[in-house]
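Okay, handing you the structure first.
One chain of protein is taken out of this complex; the other chains stay put.
Order as written gives the chain letters A and B; numbering starts at 1 within each chain.
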Amino acid sequence: MGEAGSTEFRLPDLGEGLADAEIVRWMVAPGDSVTLNQIICEVETAKALVELPSPVVGVVAKLRVSEGETVTVGTAIITFEGADVPAMVEMPPETPDASIDARTEAPDDEGRSSMLVGYGPGDGDSRTGARKRRHAQRQRAVPVEQPAVSATVAAKPPVRRLAKERGLELSNLTGTGANGVITRADVEAASAPTATSSTPSRDGHDETRVPISGLRKRTAAAMVSSAFTAPHVTEFVTVDVTPTVELVEKLRAHPAFSGRKVTPLLIVSKALLFALERHPELGSRWDEAAQEIVTRREVNLGIAVATPRGLMVPNVKDAAGLTLVELAEALSGLTERARDGKTELSEFSGGTITITNIGGFGIDTGTPIINPGEAGILCVGAIRRQPWEYRDEIALRSVLTLSLSFDHRLVDGFEGSGFLADVARVLADPTELIALG
Amino acid sequence: MSIATAQQLDTADTVTLLTEHGGDLREDDLFSPYLADIDDAELCRIYEDLVVVRRIDAEATALQRQGELALWAPLLGQEAAQVGSARGIRPGDFVFGSYREHAVAYLRGVDPTLILRFWRGSTHSGWNPYDINMTTPAIVIGSQMLQAVGYAMGIMRDAKRDDSIHDIAVTYFGDGATSQGGFSEALGFAASSHAPVVFFCQNNQYAISAPVGIQTSVPIVQRASGFGMRGIRVDGNDVLAVLAVTRYAAERARSGDGPTLIEAVTYRMGPHTTSDDPTRYRDADELALWKTRDPIDRLLRTLEYRGLATDEMLAAVDAKADAVAAEVRKGCLETVEPRPESIFDHVYSEPHSLIEEERAEFLDYHRGGAE
Partner (left out) sequence: MAKALNAGLRRSLDDDDRVMLMGEDIGRLGGVFRVTDQLQAEFGADRVVDTPLAESGIIGTAIGLAMRGYRPVCEIQFDGFIYPAFDQIVSQLAKIHTRTEGAVTVPLTIRVPYGGGIGAVEHHSESPEAYFAHTAGLRVVTCSNPDDAFGMIQQAIRSDDPVLFFEPKRRYWDRADVDLDAAPTVGLYDARVVIAGSDLTVVAYGPMVATALAAAKEAASEGTSIEVIDLRSLSPIDFDTIDRSVAKTGRLVVVHEASVFLGIGAEIAARISERCFFQLEAPVLRVGGYATPYPPSKVEQYYLPDVDRVLDAIDRSLAVE
């Protein structure tokens, strides 16, 4: 209730959303007694000139706005004293125990005062303050609010895609997000070594069962599809690579390569790129849908890497455009990231041709299966010191067996053989790289 | 297009019973009998009604200027048209009003505080239409006339089964509303179905700024004949003529003689609403002319002629008006505002999943997500 003290009268919105009005003329002065509805002033809005009647019986204490001044809706324009009329009643809303306490919703200082009705846009926005409370609530409460999650696996699209790229089945993952949502971090973590379970088999034998999932499943699918769509031809060559081994030693000592990892694989890669330039068919792709053979200018060199999670084939982008130092860097980065499970999604796509290095396992050679979408794969065996014909005599040399599988749809025996021979030629004498490269 | 000027009161074919400059009532063969029961005491009560509704109107305008109402549509100048017609129908009749019929609502028993609740922005209605057989404000111009005809068609059906039923429907609308398709459709439906409905047009000369000549080039009453319907033009500032004409039209409807269009020629002496500035579109002269036809003064002159306008009577009427005005102000200031979540109430009469969902979200949000 308005106290019999001083009462302010604020400029109301006089017509459906007006923001302000000009006080044209005061009809009362401080000290004047006013009766209810006595005209106290004339104001001009964007729509009309109107008279304002006093809302109280009382005495004018102060005119707070001068004539000619334009004030916004809600501004106190006059103060009355001894006002004894309940002019500015603020009533609580219906049923005070209602679920929302509208009084706590009272707008902040800059908001509308609830005395004025039809009050217009004012500064444009009222505030209920509800968000502040909910925001605070959210900060305190764990877990944070998430969209409703059903019994099926929950993960947002970018995370789903990441999982797919990693060959992970979401249903096998445990979500650590609110309400069991699988997060990006969960997918990353799942790329780490998986524990196998050792349980007695159904028929009593002690065997280990690991669900076929994840990378294994994906690799399997890729291999099956490659083996059964691309007619594979595999050729072998055994070559004395002692000059390559010597070159590797020299490079290791070279300041340009200090701190860098130099392995025979680096020279094999370089040899492959050298050969590919002469036999681009090995870098082409069979587009079944379009019935076209596609050859890309850029060579993305795939390296098959054995990781704790299984086989992965990331590739070095535009390998042909790299210097030897850059290539060394790229190769070591690639394998490290793959082993740490940090390979970027983009590194898996768009491969041109692949090298698989099985020498590290002490194996001499094999018949590799082409990475799907490519035309060839070069398999590098172990380099062994063994007796070898050297300058018409028997000597201990560093000998390596290479095998090349190629897609016979894309590559004929002539080109395949030429390619493999070129690789062998360079490894037998890296001088070729400089002489012909 | 030329700018039409306000139609002047054409007395030739307009029913008037109060003489312009005082004196006793004019006799009319058809309509005077409808005033047979109006004795001196009743005349004073009619006068009181006129003064009280004007006082309510003035208080509401002041409350709007004080920020207590969002808007107000003053009835100043139209008291006779509203009081006369409201007094000419029965409580059982159903009124489909427009938005300016505060006097009709008041006389049908609505607490004026409830009328103000609508204009304050506290509700879309204000009262239960079935409590007083009158709809709450119809803001969309031209929407209510067809509904009145339908209601009357319903009465007609009921009356076939129960011959004690003699209710009618009455619809109020302005001169501007006659341009809406709904008006012509309503006249057509009413005439062809013979529905017991009275169309009561308050031609107050303006639709906001548009003089009535923009809506029509013939008197509105003439629309009736084209539809094969009775039409009567009445001096809308003559409360007794309006009363008589309304009683006549209501009786026709009640006795199965079909619908009637009444055009009450009056004048909106105030702005269209408190947001309006009439000085932008009409002359002071015109207003001055119509002030000489003020509906309260018109009746007062007859009261004076009959010696009824004693100081005592006039003081009592003013006191009553002041008391009602004080009630209205108090009621308005004490308005209990709707609960915020009431916005979800009564959207449907049966549960609706979307509303329930949004209501729950709304409550959760405003409680700060504590749930």
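Heads up, the rule we're going with is that a contact is a pair of C-beta atoms (placed from the backbone, for glycine too) under 8 Å apart; a residue touches a chain by one contact, two chains touch by 3 or more.
All values reported here derive from a predicted model rather than from experimental measurement.
Student: Touch partners of the unshown chain, restricted to the chains that are shown, please.
Tutor: Computed over the complete complex, the missing chain touches A, B.
Student: Identify the residue among A:Pro158, A:Pro255 or A:Gly362 that touches the chain left out of the display.
Tutor: Missing-chain contact among the listed residues: A:Pro158.
Student: Hey, which chain B residues sit against the chain that's not shown?
Tutor: 1-3, 70-71, 118-124, 137, 139-142, 176-177, 179-182, 207-210, 214-215, 275-276, 280-281, 337-344, 347, 354-355, 358, 362, 365-366
Student: For chain A, which residues lie in contact with the unshown chain of the complex?
Tutor: Touching the missing chain: residues 13, 16-20, 46-47, 112, 117-121, 124-132, 134-135, 138, 144-147, 156-158, 161, 177-178, 181, 183-184.
Note that in this section only the chains that are shown with their structure count from here on.
Student: Between chain A and chain B, what's the gap in Å when you average each chain's C-alpha atoms?
Tutor: Each chain's C-alpha centroid was found; their separation is 66 Å.
Student: For chain B, which residues are in contact with chain A within the complex?
Tutor: Touch list, chain B to chain A: 58-59, 62, 64-71, 120-121, 271, 273-277, 279-280, 329-330, 333-342, 363, 365-370.
Student: Spell out the residues on chain A that touch chain B in their complex, using ranges where they run on.
Tutor: The contact residues of chain A facing chain B are 9-16, 36-37, 47-55, 86-89, 91-95, 98-100, 102, 105, 115-119, 128, 130-131, 133-134, 136-138, 141, 145.
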